[in-house]
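Missing here: one protein chain of the complex. Every other protein chain is in place.
Chain IDs A, B, C, D, E, F and G follow the sequence of writing; residue 1 opens each chain.
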Amino acid sequence: MDFSRLDHDRKNRTGFPEVIFCQGKADEFLIDIYKKMYEADGQVFGTRATEEQYQLLKNHIPEIQYDKISRILKAVKPEVEAARLELIGNIAVVTAGTADIPVAEEAAQTAEYFGSKVNRLYDVGVSGIHRILSNVDVLNQANVVVAVAGMEGALASVVGGLVKVPVVAVPTSVGYGANLGGISALLTMINSCANGISVVNIDNGYGAGYIATQINRLAEGVIDR
Amino acid sequence: MDFSRLDHDRKNRTGFPEVIFCQGKADEFLIDIYKKMYEADGQVFGTRATEEQYQLLKNHIPEIQYDKISRILKAVKPEVEAARLELIGNIAVVTAGTADIPVAEEAAQTAEYFGSKVNRLYDVGVSGIHRILSNVDVLNQANVVVAVAGMEGALASVVGGLVKVPVVAVPTSVGYGANLGGISALLTMINSCANGISVVNIDNGYGAGYIATQINRLAEGVIDR
Amino acid sequence: MDFSRLDHDRKNRTGFPEVIFCQGKADEFLIDIYKKMYEADGQVFGTRATEEQYQLLKNHIPEIQYDKISRILKAVKPEVEAARLELIGNIAVVTAGTADIPVAEEAAQTAEYFGSKVNRLYDVGVSGIHRILSNVDVLNQANVVVAVAGMEGALASVVGGLVKVPVVAVPTSVGYGANLGGISALLTMINSCANGISVVNIDNGYGAGYIATQINRLAEGVIDR
Amino acid sequence: MDFSRLDHDRKNRTGFPEVIFCQGKADEFLIDIYKKMYEADGQVFGTRATEEQYQLLKNHIPEIQYDKISRILKAVKPEVEAARLELIGNIAVVTAGTADIPVAEEAAQTAEYFGSKVNRLYDVGVSGIHRILSNVDVLNQANVVVAVAGMEGALASVVGGLVKVPVVAVPTSVGYGANLGGISALLTMINSCANGISVVNIDNGYGAGYIATQINRLAEGVIDR
Amino acid sequence: MDFSRLDHDRKNRTGFPEVIFCQGKADEFLIDIYKKMYEADGQVFGTRATEEQYQLLKNHIPEIQYDKISRILKAVKPEVEAARLELIGNIAVVTAGTADIPVAEEAAQTAEYFGSKVNRLYDVGVSGIHRILSNVDVLNQANVVVAVAGMEGALASVVGGLVKVPVVAVPTSVGYGANLGGISALLTMINSCANGISVVNIDNGYGAGYIATQINRLAEGVIDR
Amino acid sequence: MDFSRLDHDRKNRTGFPEVIFCQGKADEFLIDIYKKMYEADGQVFGTRATEEQYQLLKNHIPEIQYDKISRILKAVKPEVEAARLELIGNIAVVTAGTADIPVAEEAAQTAEYFGSKVNRLYDVGVSGIHRILSNVDVLNQANVVVAVAGMEGALASVVGGLVKVPVVAVPTSVGYGANLGGISALLTMINSCANGISVVNIDNGYGAGYIATQINRLAEGVIDR
Amino acid sequence: MDFSRLDHDRKNRTGFPEVIFCQGKADEFLIDIYKKMYEADGQVFGTRATEEQYQLLKNHIPEIQYDKISRILKAVKPEVEAARLELIGNIAVVTAGTADIPVAEEAAQTAEYFGSKVNRLYDVGVSGIHRILSNVDVLNQANVVVAVAGMEGALASVVGGLVKVPVVAVPTSVGYGANLGGISALLTMINSCANGISVVNIDNGYGAGYIATQINRLAEGVIDR
Partner (left out) sequence: MDFSRLDHDRKNRTGFPEVIFCQGKADEFLIDIYKKMYEADGQVFGTRATEEQYQLLKNHIPEIQYDKISRILKAVKPEVEAARLELIGNIAVVTAGTADIPVAEEAAQTAEYFGSKVNRLYDVGVSGIHRILSNVDVLNQANVVVAVAGMEGALASVVGGLVKVPVVAVPTSVGYGANLGGISALLTMINSCANGISVVNIDNGYGAGYIATQINRLAEGVIDR
């Protein structure tokens, strides 16, 4: 299946390296793309990987690393790691509950891979409102807040009312019954009464980490036009 | 169209008098039922009435009164009014925005008609969270809280996390676009991460006022089994 | 994954101890939280637990007990058990069919854990209407009725027309085809023509048991403001 | 617009004369078809007609009659009326509320036009369950029951559990909010826990009257194969 | 779990014996109910049974029989079988494709168990319209037609236009993608442009067999009021 | 509001002139674009125009013509009309009912404007299947069939099973209740069991006329690459 | 109806003045709030205003201005206008079609009111892809792009693939049939295969202008923490 077209120009065009969406990729294809990118760029970063995919790729790239929680599968050559610039700026990632943490970690680690400093604030959902209120100062130091929440997703609205900076809201599929696999949380966030909230797909931690980095780079003045 | 079956036993069975749902009722039918109930019971109370229905009924029951905001159309004979018991207990009715007030007033005035004391707390939505937080004491004195909110309906979750008493959540059709005519707020409330929240139909202020009164009566020890 | 924020103030704020939602929790996390709560409070109560989770936790808390039907996983130290207050009041829990019993038991056992006396009335669905009618007296002695039904969920409407007290309706995912995983029953209950009905999420027995306890406490005069 | 193909064979094929669905028909077209059918068959029967359509057609067929409630617009020549056979059998038409009566009348009058005897039982919804229970004998004398209900549509399930004969359930658009224009009642009826219930489109009184007549004819042994 | 209330009066009230919906029933419960009914009535009939449930029950009722296609699990004592009345009347069961046959067989065998004669006509979908057209005479001899179809479910409309008798339409979950698990076929049938069509739940062969038997009995004059 | 970018290259790129979608266009804008295109090209063709828009434009282009049924608003200069090529090929446009004709005419007249010969076959829905069957020869002479149907939209499936050429299916919003404004017919057509059917948006006669012309041109060998 | 709570702290907390959502506001309320804010702040800015609301307010604030396209109703005192800071930064606002311009103008004028410089690029939808491609340089000079599109909303994905900066996507209700009032465009944007895209509510130009300003301020280094 040699049909994929490598988008060599992507880094120039968008300022970001390619990231692999591992879920559902055929084994041979995954091996092939990981090996090619690791050779060419000295690093490769994939999301939504399974434990089985990790075991598979370890045979080909022994130094590959897998994070069970975020499901990120990453390999970076030492010389590339050594050459990485210091993380910049400040992105706050908040979650409503502990079950939202995997999506939040996908966002946070994606942002870190792209060069952003991240501040985590987890399990601060609105049913115990003091948890978020006692951290307003932390939120206000960030250039952008990523708000991750399932069930009814009300966290985004409360955060939106407390901060000056944009909030990237990530609905999660956490919940059951009328949560409709995350659609309910998505609708909550899209209809938010608070300003400054925009929304990405359900469980799309990667997308939120990407946008947050774009905003963080703008705020730190490091976008390269 | 003489098909309606008066439910004479209702008061005994449920403890509540009949209330008229005016919306969409044919003129002759509305006149007929208002006149019959006014004669029989000395009072009649209708919800979702229009200005036109008010003008129509004034010809037949000159002392009838219409409240534009709640759209309640009510007539009570002086001797019945005089014999009314003092309002009891404490129901808090809160709204997220000013656009939710018509539904909240339907709830509040229904509860008052059924004998409950009501405490109103309007325009305390979560995008300015200090507004609800500075009123927690008021909420905690109530036997039950009616939380009325449109758009994303996050108010119910925040209230639910702050109080010891049940919260009856009323989604409203306030909003636009992906609010789906109130379905989004309903889903938010049904999926709430906070405990103690149960939900009624979109814009159903009457239903919330009814349930709140049932709970208020239980709390005040005046249910008649 | 040490991200969870214990909500130490919850008991004071809401009057209820924390309950664990076991479904989907990672093993290490579940063990950790059960052990901590068991130490701190002498009791721990979880819902939606699997047989596997029970086996897992038995290694750490040998006296833990699992109820297959309600899927509740509970451990209470003898001294805590001995100090429990007598169950108070009266909550009726009714189901339409036998398939709704697991959700009903989650509600009933939750209410009992929170101190309420529960009266069970199962398999009294409306297709054999005499079954509920012959039990009206039982319903009317309760402070609140929890009505649990899947398929078309019509039970709540019939119960609502028969009693003076609030009905907390729990739609279940029982059924197939156009039941839409419980959404149809939820819609039935939200649109009920009967008064006094409010609704919780699909299969949310726990939530219904919580609200019923709030109402039961109010009726018995034991809320602590 | 002379595109319509008259289905001359329909009466032979199905045993029923053509009926006109008036809603949305252009004026010229409606006049044309009413005049042609009135000439050819001596009778014409239309559903969902407006007051304006009635006024329009009175100019062309002075003896035409309009029923405001059912919105049926009908003209029958005296000699055809005189030659009509006596109504046969027994169809029971029941409604949950008074607002469902227009749809019920469309069903009832359609069945009568097709030669069936109809027994009306209106405003017997399940929130006052005694109303339907005290009429079980009436239901059991029918060959088929048409159950018409909006809001949550629970009536069909209760009736289905009480009778030996088929129940044709008609959801109506009566209600508001989460009634979704009748979809909620339709889902209730499709998911009914009772046996013997089949469902037609929302507000489709005509369709129910047609099917009920088919069954009534079978029961009375007058189908002509 | 001894909560089920046997509905001893059902046979008198509805004219039909109880049928077991096996899907999802706990093993102990299924064994218990099969044994009890087999003892009491000499026969027991269940739908949606699995191969595993069959193996389980064979240990308790060796003469039990399982039909893989219809998934019906049935046991009838020889003396009961011997005493069965001859099948009466005529029900036609038609399917669009071969994949719809399991649902059709559930309908057909249910109707036979309830005493009706059944005429099967399978794989006559509208994409090869001559297949149904060449069987119109067969359809017209039936007292009622059960039309079973998945995908777009157009078969019901074509049949409805060809026959004088009622059509009970059964949407199936056969299909993929935008078939929405059978919802698309259900909508097709509910919106049918043909008359005489009423609809049951997705894959509800049992329900269709029940209603068809009710109609068949009426047509054969054997309903016992 | 001089923001529109004329797509001068469109004719070269796609082979089709621009067509105006009149619905909702502001008056000044509509006048401006009609006048500009009429000057530049000698002809202008718009869909979904209202009677009011026609009256408005007649003041500026007196020779403009409006067809009430298709709602097409068209002006062609005599010299352009004279220079038109003869219509080519054969497109069959069929409808289920008379209410579908406006959409069918939009398709037919669009195809004619684009140079295709059209064969109309209206009111041949499947509830009277002989109507379409007696016209199979007509269908088979076409290069492509446009099948227009509302309600349950079953016509497309029957046509698809009868012809060798592609069927472009157009769902219409004709119907009520569970037709969901045309979504039900769209789902029927998308799930069709017949081959050779592809679908356009609800009521999109224009789109069907466009595609049919593309196919007709290919069949007649007049595409200009 | 003196229930609204002015959020005096909002400017400090969020950095933005209050904006009035005029749609559906009662006349007295609108007059009251416009007058109060105009007095207190010297300026007032409202969205979704009607022509009638403009006429109404002109009686009270003669210098008020109404923009028909964006439906923005604005009054600024000369001394406030004179004191306004120069617009900063660069926000690109792009639309797919001309029908999307009202929403785009709401976004653009909101951003300008909040102090941002805006670059408009309208009618550059993907059906004529050269229109957006020839403007890539313009897009890349912006700090953030607001992409406004109805129908299928594909513009956001194409823009997202072309730029380095965040794209705030605004689905519009432009379209018909299966556009579901804008839900289809919203789903397109939420599921975008391009990175850097986050989404606001249907037709929510105001929200997009707000977020774009937040990002623009960050990029220009003028956020005041």
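In this text, contacts are C-beta pairs under 8 Å (C-beta built on N, C-alpha and C of every residue); 3 or more make two chains touch, one makes a residue touch a chain.
This one's a predicted model, so the numbers in the text were calculated from it and none came from an experiment.
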Field: Which displayed chains the unshown chain touches
entry: A, E, F, G
- request: Check the options G:53, G:90 or G:188 and report the residue that touches the missing chain.
  value: G:188
Query: Looking at F:98, F:116 or F:143, which residue reaches the missing chain?
result: F:143
Field: Touching residue (missing chain; options G:22, G:118, G:148 or G:162)
entry: G:162
Message: I need the residue numbers on chain F that touch the omitted chain, in ascending order.
response: 13-16, 140-141, 143-144, 161-166, 168, 186, 190-191, 195-201, 207-208, 210-211, 214-215, 218-219, 221, 223-225
- request: Kindly note down the residues of chain E that lie in touch with the hidden chain.
  value: 69, 95, 98-99, 101, 120, 122-124, 128, 130-131, 174, 176-179
Task: Touching the hidden chain in the full complex, which residues of chain A are there? Just list them.
output: 1, 3-5, 7, 9-10, 13, 23-25, 29, 171, 173, 181-183, 186, 201-204
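The rule is short, and it goes like this: only the chains that are shown with their structure count from here on.
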Message: From the C-alpha centres, identify the chain that is farthest from chain C.
response: F
- prompt: With chain centres defined as C-alpha means, what is the inter-centre distance between chain E and chain F in Å?
  reply: 44
Message: Using mean CA coordinates as chain centres, what's the gap between chain B and chain E in Å?
response: 46
Message: Touching at least two other chains at once: which residues of chain A meet that condition?
response: 128, 161-162, 177-179, 190-191, 195
- line: A full list of chain pairs that touch reads A-B, A-C, A-G, B-C, B-D, B-G, C-D, C-E, D-E, D-F, E-F, F-G
